[in-house]
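This structure is in structure tokens; I'll ask about it shortly.
Shown here: the complex without one of its protein chains, the others still in place.
When the chains are written out, they are named A, B and C in that same order, and each has its own residue count from 1.
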Amino acid sequence: MILHLLRASPFSDQSLCQCLGRVTEQDGIVLMQDAVYALRGQEQAWYNPMTSVSSLYALKEDIEARGISAPEQVHVIGYPELVTLTLKFDNVISW
Amino acid sequence: MTSKRIAIINRTAPHGHSQGQEALDMTLVAGSFGQDVGLFFLDDGVFQLLTGQKPDAVLRKNYSKTFAALEFYDIDTLVVCQQSLQARGLTQADLCIPVQVLAPDALREALASFNHIVSF
Amino acid sequence: MEQSIEFNGRTILVDKAGYLLNNQDWDEALALHLAQREGIEMTDAHWEVVRFVRAFYQEFNTSPAIRALVKAMEKTYGPEKGNSRYLQRLFPEGPAKQATKLAGLPKPAKCL
């Protein structure tokens, strides 16, 4: 069980695609910093694979900072929940 | 020294950025400290291991020669992503040191076995 | 910051700690001179290590940390010479640091 922290916008960076190619059902993904723009990617090839990850989280502060919103199936969390999540998974990768 | 195992991931190509060189520095120190360390090469990171690099021409240090010394630093876990190699038209024969080439599933399993993961 | 030493009519650039700035300036006569400055009397055993460290650098483009030096020496010369006590006896101020200096190589990074 790996927790993947995504930090770059998938519109200009491959990290999200590269990460999605390697996750399993048990893994979790957190969208933070510019990676929260992924939530605007409904038309993109990576959007469905991303939202089909059951443990998909987006960081509330980063969403609000950028004036976007999250669809219902995405768990919106704050920093305290992020801290707790890193402990729930076995290890953490920052992409 | 702590028994925690650390994986160091290379995801960036050499010379355009310093990630690879400083990932290697960290690997050498981890080895020198007797840390159980795995070195991984994913995505553009596989370019780190290409043979025949001559970065002197762009005024960068040729640290690719140092990979061959990893055996003296007790770095035994060297893993390359098969898919990343393939996508770049490369095979193991293009790489400067012998490595373990793993398919994505096996590679993820290997990563999951480490306590800590850092990426460059 | 650059400093220099005069040797055999040549001006050799070194750093503040006495490491050569250009490893191409090195030759064995200069190594003897550097050893004198360190207070080391060069024996065959010293030369063996200095040449070994220099060859290591030329092959791998890095100076070996002590643990790697021990392992590499062990591979070439066996456990009698591939051990830190032996190397420490030859280079009391730290084998990796001192042998590197006499071999004309860059000062090892602090954290390596």
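The rule is short, and it goes like this: contacts are C-beta pairs under 8 Å (C-beta built on N, C-alpha and C of every residue); 3 or more make two chains touch, one makes a residue touch a chain.
Convention: contacts and distances are computed from a predicted model.
Novice: Could you check which of "Probable oxaloacetate decarboxylase gamma chain", "Ectoine/hydroxyectoine ABC transporter permease subunit EhuD", "Acyl-CoA dehydrogenase" or "Sulfurtransferase TusD" matches the UniProt name for the chain that's left out?
Specialist: "Sulfurtransferase TusD"
Novice: Going by the touch rule at the top, give the shown chains the omitted chain contacts.
Specialist: If we consider the entire complex, the absent chain touches A, B, C.
Novice: Looking at the whole complex, which of A:14, A:51 or A:86 touches the chain that is not displayed?
Specialist: A:86
Novice: Could I get the residues of chain A that touch the absent chain, sorted low to high?
Specialist: Those residues of chain A that touch the unshown chain are 5, 7, 32-34, 61, 78-80, 82-84, 86-87, 91-92, 94.
Novice: Please give every residue of chain C in contact with the chain that is not shown.
Specialist: Within chain C, the residues touching the omitted chain are 1, 15-17, 109-112.
Novice: Contact with the hidden chain only, please: which chain B residues?
Specialist: Its contact residues with the unshown chain are 1-2, 4, 6, 18-19, 22, 25-26, 29-30, 32-33, 35, 115-120.
Everything below uses one rule, namely that only the chains that are shown with their structure count from here on.
Novice: Mind checking the centre-to-centre distance between chain B and chain C? Centres are C-alpha means, answer in whole Å.
Specialist: Measuring from centre to centre gives 28 Å for this pair.
Novice: Need the CA-centroid distance for the pair chain A / chain B, whole Å please.
Specialist: Chain A and chain B have C-alpha centres separated by 26 Å.
Novice: Can you compute the centre-to-centre distance for chain A and chain C, using the mean CA position of each chain? Integer Å is fine.
Specialist: Averaging C-alpha atoms per chain gives centres 50 Å apart.
Novice: What part of chain B is in contact with chain A in the complex they form?
Specialist: 9, 11, 42-43, 83, 104, 107-108, 111-112, 114-119
Novice: Give every residue of chain C touching chain B within the complex, in rising order.
Specialist: Per the stated touch rule, the residues are 56, 59-62, 64-69, 71-72, 75, 109, 111-112.
Novice: Under the definition above, what is the set of chain B residues touching chain C in their complex?
Specialist: 25, 28-29, 31-32, 34, 61-63, 65-66, 68-69, 71-74
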